[in-house]
Structure formats: structure tokens, C-alpha cells
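This is the structure I want to talk about, given as C-alpha cells.
Complex shown without one protein chain; remaining protein chains in place.
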Amino acid sequence: MEIARDLDDALSLAAELPEAELLAGGTDLMVEINFGRKRPDAVVAIDRVAELRHLARNGRVRMGAGVTYTMMLEGGHGSAAVWEAARTVGSPQIRNAGTLGGNLGTASPAGDLLPVLAALDATVLLRSAHAERGVAFRDFMTGPKRSVRQPCEIIVGAEWDDAGPAQTFMKVGTRNAMVISVAGLALVVDRARRRVGVGLGSCGPTILGAPEAERFAAGLFDEAGWERPSAPGEAARREFGGLVAGAARPIDDVRGTAAYRRHVVAVMADRAIARVGAIA
Amino acid sequence: MTLSIPTRVRGVIGESTPRPDGVPKVKGEFAYASDLWRDDMLHGATLRSPHPHARILGIDTSRARGMAGVHAVVTSEDVPAGARFGLMKRDQPPLATDRVRYAGEAVAIVAADDIERAREALRAIRVEYEPLPAVTDPIAALAPDALLVQDDGNVIDEVQVLHGDARAVAPVVVSGEYEVGMQDQAALGPEAGLAVPDDDGGVTLHIATQWLHEDLGQIAPCIGLPMEKVRLVLAGVGGAFGAREDVTLQIHACLLALRTGRAVRMTYGREESFYGHVHRHPARLFYEHGARPDGTLVYVRATIVLDGGAYASSSPAVVANAGCFAAGPYRVDNALVRCVGAYTNNPPTGAMRGFGAVQSCFAYEAQMDRLAAACGIDPVEIRDRNGLVEGDRVITGQPLIGSAPVAELVERVAAAPLPAHRSSDPLELPGGAGNLTHGEDVMRGIGYAVGFKNVCYSQGFDDFATARVRVLRDEDGPLVRVHTAAAEVGQGLVTVCQQIARTELGIERVELDRADTSIGSAGSSSASRQTWMTGGAVQAACREAKAELETRAAGRGATLAIIDVEELLGTPVDRTVTHRHRPTEERTTHMQDDGHVAFLLAAHRAVVDVDTGTGLVKVVQIATAQDVGKAINPLAVIGQIEGGIAQGLGLAVMEELIVRDGLVRNASFTDYLLPTILDMPPVIADLVEHPHPDAPYGAKGVGEPPAISSTPAIVAAIRSATGRDLPRVPVRPDDILGLSTQSGPPAGRWRIIPGEDPRKAVRA
Partner (left out) sequence: MNGLRLFVNGVERRTEVRGGESLMTVLRERLSLPGSKNACEQGECGSCSVLIEGALLCSCLVLAEAARDRDVRTVESLAAGGELHPLQRAFVEAGAVQCGFCTPGLVVAAAALLRDNPEPTELEVREALSGNLCRCTGYGTILEAVRRAAREMYTR
């Protein structure tokens, strides 16, 4: 058990102990340990690394891996979808502990923030003692709880274009709070850059995009004008919803059925484009 | 002699007195069973079967026994031959012998220096299993050619209620099939106990339980000790709701303590708790109601199959209850009800708040709404028209005595104010924090339901409670000490006992001795019975003590009213009374008997918002009217009502222990969802006080009714918002959206004529 003092310390510990588990908020790792599913030989705690708690916004948003959900709810990042996703995470206790980096590191298809990162076309920043690299979020996850992060690498943060206010996140759970996502959807309409982004959670082995739906929606905004609010018609919303649902690759599990996930993703997409369309 | 100045005694019955254990509980100082500690104690752990059904070919414990820090490894070989435990049938071995009958059945136990070592030892035990086919459908389990879970057949128990004409006909007929999923009590305090060997070769077990003496009776033979060498002391109980009526780790902890000669603590984690205790019976219910065109009931016929799991637990009584209450609190001259409990290789089921009445209420209240629709009248009117009034007979022939009329309760909830408007905050809309609807596709619905159930134990059971009351004096003045073996599980019996003693004796200072088995049984903290039974015993003992005080006062030429009671307490007054309720009749062939002490009634009205796009539900408000007889402690009654409704809400929309092929799929609080404070709506509770003539102060039990009709009221409201049939609880989003893979509930896969023997079921 090592407690990293600062980022350099964390990186050298990660290099020395490549088998070590990195511990930030503990909301995932400690459950595994408490239930006897993991018994790590080495743990490097990175929750005291101040550099990981930075947040900068200057055309591009750069968020440190140590930023907690509670900090995200305090703002400073300009992303409504990040705010809405952070609010759906667990409970106040969990939001005080859990971090951006932890959500990325666990790489669960149900990670609440991850559909937002997909929709924002975010870049994940990974650093080792020797190098830093950025990986497009869409290339970051390789499967359920698997990612391209190397053992000696630390997720130091993520960055994305400041996409403006037209964005939202929604999540289905069968309880009004403190529930793991049955399905989640993020929609970002970056009016300045004329880009639509969609991210789907709990609908496949990784966070999924919906390229066809994105192209379709971009077409709608091409028509209506990117700069001003618009109200996509019912038929267009339906079609968008159908395209998003078509991108889902859900399964039946204890939390929900594939049929439900497909259905509800279409409903969320329909509502999301109506809401986001109205925001300029 | 000094003349006493009459003072008002605070904290008598009818007052919302704070509970005596409240302060230690808010300070974190109250000792729950899982907090117990001895410096030299060992930690026990349990190895459980991963298979729903398997033969045990061998158990190799040699490696575990040789591990450092491991003090005992115990298997069935170390248990007295033939030892069996169980609430109503002694059918379960403390540790599996040659077979395991459900996934989670205990196979071996260990005691070690710490819990880590104990768990390592479990991993070192090699059990060789030969998996066997598992019977997991309770209706299939009843077929003549079904594999046997227990050697004497797969029927745990069955009842037939025949009232009037079994073949009555009516112009309006509605029928339906219903299903209730497996609910878990999910008390927050996991099972825990500390067993301490005694110098006389016996053992003392500090345990969180609902019934010390019943545990004692089951433990002693399974650990090879006479009853008098086994002592039980109630440890702090973190909720119960039926889950602590059965033995879980009691025998194991005692076996380990006796084997090692050391104190042994056992504490389940949450996952193990789901495997360790019994659950609510899943039910399949096949119903037919016949009525006149104005909605007046002519007949009810029903067949109910309950999944009892691998061992009997309290299934026979749950079966009887589901049958007795199958027609609801309604006047109906003709009824034919069959209810069967089946053994399966699913986890065992037993007591949970509502105890059989929950399952049938879900079905008969859906039927009443269907009937109302068929007759073109509203849900309130059909309940008014058919509701029992004082003196009416229920379908078991017993008259309803000392209860409020059903119509009054229904009309009271119908008259409660409705929530004004829909919230604009998504947090208060279906989906809550998930930001799903800002009002899109939200439909509001209102539903009604009424339910009833027995209080106390029924059908000839010798149901009693013992209380010892001592009146003494110390440096602070007169003091009453009350001792019973009754389990305070959170319900507030401790306050009730104090209030009764203050009321009867006029002495404010009342202290309670720790519940243990050094006094006679108080019976179980279940069946909503402790206010009636232990409360009744305390009342009776206080009255005897008061009579003695009066005698002493008379001896001094005074009366209690004018003498300082302290002067009479040179020697303490000490009275022990065993209180019994009116005897009940034993079950008859067709259940036409006065089998119950009295009935508890409540009505609920639910208002829900349903997001018809996502299939999610927000319960907006619950109004309830409950006949409590007399509210001994109104605040505690409200607590029981709101808490019971929360559990009914859970069953309605989120709580289900999902079992597939005999395996529990969601044994955690991540996936077994309990309602949070954001799910629970405001409750408007109307306490109706129709005293029962036999009850202390007329006070009926209050614990169970809130958990009975709240569920069907919520589902009725969802039906009214969506137009869906919703024959199953918990209602899933798929059901609301019509996406369910089967048409109708799994029960629809069987065809059973309501009232017929389920052994005649045919696959649909």
C-alpha cells in the first residue's frame, strides 16, 4: 500500500509496481475487495495527488482524473451533460468519493460519465513515467471493464471541446436514485463545430456511439440551422430514436431486458433531441 | 404517613412517548448482535452449496483443519445424528448430510482467530458434489411424476376453504391469473450472534431473533444439550420483518463454541444474509369472481400455489393464511379456495410481514377492480358494496368482531386530499435523478385496495406471553421493572410495555430488563401480536401488582390514591403472569371454523405518475386508513404504517430476489433494490380506533396491514394510468410497456381452473 504524494510519485510507483491497483475514490475497487473478488498484492492510492484535481476551460475543457462527481456538480466545466450524469451517480457519499479517472479506469459499460465522454468525443489522457498519450475515448474501452490503459499508466484526465449548452444526459434505473444504469444516453450538439455526438451506456460490451443517428441529426441541424434553436418534428425525432436504438447491442441481464433497453434508448433519444434542439 | 401529591404521570398509553433505546441508537452506542465482542472470541464462517440440488459424495476438511489459526471445522458428521431444525416441521439438517436441496444451504462451518482466516479455511474445504436435476417450478413440483425434493412428497401443506356452494353461478364473471415475485425482508442489520460456552457445559447465545424460546427449542437437540443448558439473550436487533423467525446461524455458532470451548461470533455479510434467511413466498394465483350486475359478490374461487423452497419453515401457516384471506374483506356467500405450498429446489421461504395475506390480496384486489369495470362501477363503490361490517362472516365462517367497517376505511382514504399538481422537478418524476422525463408521457393514476389479516397465532395454537413486573424503590423513588422474553426488533414494543406499566401503576419510572430465556416465552415478535400478547401480559401483571399494593395500603388503613406508594415498597411487589388470548379452533377439513383471534383491516389509496415512454413509476402519494383499535403510541403507529407502506411499495415496483434455475441472481443491495427516500412519497395516515373487546385497551396489532394492501393499491394506480393488466409484482418497466417476453405472467404457462387442485394443472 503506497500513498502517492504527487503525480511524479504516482507515476514512479506505477512504474515500480505495474501489478498494483490504482485507488482513487474506492467505490469500485473496495467493493471487489470487500466481497473477496480481488485481493491485490499492491495498491497505489492516488487520491491525494493534487495535480489530478485540476479543471480548466478555455475553448477546450480539461478535467483531471481526480475530479469527483461532487466537484463536477459544482460546475466549472460548462458541460450540462457532465453535470446531469454526475447527478445520477450513486448517492452523495459515492459522489464525494468517485472520480472521472475511476469511472474511466473501471471502464464499465454502465459507467455513468462514459456516454458523455463518448458524445463529447473526448480524449483520455494517459501518462506513464516516460510518456503521455491521448486516446480518443471511442478507442479507449475495449470490452466490459477492459481498456487500452497499460499497467504502468495512470489516467490523468480527459479533455474535450467546449461544446456549448446544447447537450444532455439521461439514465434509466428502476429506482429514483442510487441505481446502476439499465441504459444511459448522452447527446451533444456542438453548434459552433456543427457536430452531433451520441453515447450509449449499458447497451453493449462498451460504450457505444451511434454514427448513423449522428449523421441523421446533423442533417436536421443543417436544415434548421445550427445557430438557432429548433424543434425537430415528431417523425424526425422518431427516426433519430430508431437509429440510436439500432446502434444498441443490448443483452438480457438481471437489471433489464434487451428489448427494454432497445426501446428505452429510442425514447431517450427522441426526448433528448427535442430538449437539445431547443437550446441554442 | 405523607399524603402523596397527585402528579401527572408522563408517557402513558395514547401518548407519542419517545422510545427508551432511542438515545443509545442515535449515539451509535446501542449494541446490535454484530457489535458484540469478547477479547478472546473466535470468528465463525459458513460454507454453502453452490448447487440447487446435488448429492454430497464427500467432504475433505483435512487441509482446512490443519491451517494455522483455525480452531474447528464442523460438518454434519459432528452434529448429533438425525438432528433437524425448522419452525413448523423439523426437516432441515443444521449442516447438509448427503444432499443439498438449495443453493446456499450450509454444508460446513469453521471457527478461526479472525474472519479472514475463517474464510481462507472455507476455501480450503473440498466438497465433492454430484449435481442432480432441480425442481424449480412449484406447479411442476406438484405433478405426480415430479422429482422429490423431500422424501415424503413435494406438498408441504395444503388447505381447502369451502364456504356455501362450490358451484355457484353468477351473471358477471371475471377471472385472472396473478403472480407475486420473491421479496426479501432485507432488514438492515445482518444476521449475527455470539455463542459463549458456560462452565456447566452449556452455552449462552446472544442473538438477534424474533423468538428466543422457539430458537432455544430448535437449537438444543441439534447441539446435543438439554434445554436447560442452553440460554438465549436478546442482542440488539437491526430489523426483522419475518426473516429472524427461523434459525439461521444459531445452531452453528453454538456448535462452534462448544467444539472450541471459546466464544464464537458469527456475522453474515449482506450477500450471505440473502442466502442465509428465508424469503417471502413467491405465489401463482388463479382466480374467478362471480357477481350480480350491481357488483354484489356471488362467489370467489381461487387456486393458489406458493413456492416453499427446499424446507418447510413456516409454509404450513402461510399456506393457511393465503387460503383463509383469499376472498378479501368482503361478504361472499360462496367460496372455494385451494392453496398448496410446494417444496422446490429454490431458496426456502417463510415469514415476511403480511405472511400469505400479501400474496392473495394482490390477486383479489385486482379481481375487485376487474369486477368493478365489468359492472360499470368505480373501485370505491365496489368495495363499499361488498365490504365486511361487524358481524359479517368471512369465508372461513368466522364473524368479524371489533373491527371498523371496510366501507368506512375505503371512504376515508377516498376523502383524503389529493396531491395538488405534478412536480416540475425531474427528481420527483418517474426516473428521478436519471433526468428522463420533464413531463413527457407522464400519466397519473389512482388506485384503491383494502386488505385484512389475522392478529396473533391462529388455528388452535397455544399462543401465550409471559411478563414479570416488579415494583420496588431505590434512592430515586418508586421504580417498575418489566421483564419479558419478547423481542424488540425495532417495532417499539419496549415503549408500549413502559406505557402500559405507567398507565396501570401510575409510576413514571419504568425500566425494562433484557429479554432472555430465564423467563417464560413471550412468543414471537410476528403476526402483529406483541402489543396484544406481551402488552396484555404486562397489563395483567401490573394489575396483579396493583392489587397487592392496594392490599398493602389497606393494611395501613389507607388507599393507593392517598398514600405515598414508596411506603408500601419495603419489600418489592413481584408478579409474573402468563397471558393467553381467547382459544382459537383448529383447522377443519374445509376451514369452516373460528380459527383466528381477530382481524386487522386497512385501506390504501395510491397516486402514481407513470412515464409511459420509459415504463418507470413514481409513487406520488399514499393515503391510508387503518383500524388500529387504539393507538397506544400514535407516533410509533405512524412509523409502522409508513414503514410497512415502503415495503409494499418495494414489492409493487422494485423488490424481487431473482431466482433462475434455483440460483439467486441479485444477492446484493446493488441489484436487490430497496426504496430510497426519493422513492417514498408522503403518506396521509388516518388512524381509525375501533377497539377490539378482547385486546388490551382495544389495541390491535398494527405492523402488517400497511404491507398488505399498499402493493395492490399502487399497482391499481399504475393500471389506471396505463390501461395495462399488470398481473405480476413487482411491476417491471417491460410490463408497463408491453414488452414482456411471455404473454402474461409465467403463471400463464399453466392452465388451472380456479378452485381446482393444482395437481391437475396442464401446461398451456
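Read from first to last, the chains carry the letters A and B; within each, the first residue is number 1.
We adopt the following convention: a residue touches a chain if its C-beta (ideal position, glycine included) is under 8 Å from a C-beta of that chain, and two chains touch if they have at least 3 such contacts.
Model, not experiment: these values are computed from the prediction.
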Residue in contact with the excluded chain [from B:Ala342, B:Val489, B:Val573 or B:Val664]: B:Val489
Absent-chain contact - pick from B:Met88, B:Ala416 or B:Leu635: B:Leu635
Chain not shown: contacting residue from A:Ala65, A:Ala80, A:Ala97 or A:Ala110: A:Ala97
Those residues of chain A which, in the complete complex, touch the missing chain: 1, 3, 23, 25-27, 29-31, 33-35, 39-40, 43, 45, 47, 70, 90-94, 96-97, 176-178
Where the unshown chain meets chain B, residue by residue: 16, 18-19, 21-23, 25-32, 34-35, 37, 116, 185-190, 236-241, 267, 269-270, 425, 427-428, 433, 489-492, 635-636, 638-639, 641-647, 668-670, 674, 676-678, 680, 682-683
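Operating definition for what follows: only the chains that are shown with their structure count from here on.
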Inter-chain centre distance, chain A versus chain B - centres from mean C-alpha coordinates, in Å: 42
Chain A contact footprint on chain B (complex, rising order): 119, 269, 271, 427, 430-438, 440-441, 613-616, 618, 653-654, 658, 665-666, 670-671, 673, 675-676, 678-679, 732-734, 737, 739, 741
Chain A - residues contacting chain B, complex: 34-36, 84, 87-88, 168-180, 254-257, 259-260, 263-264, 267-268, 270-271, 275
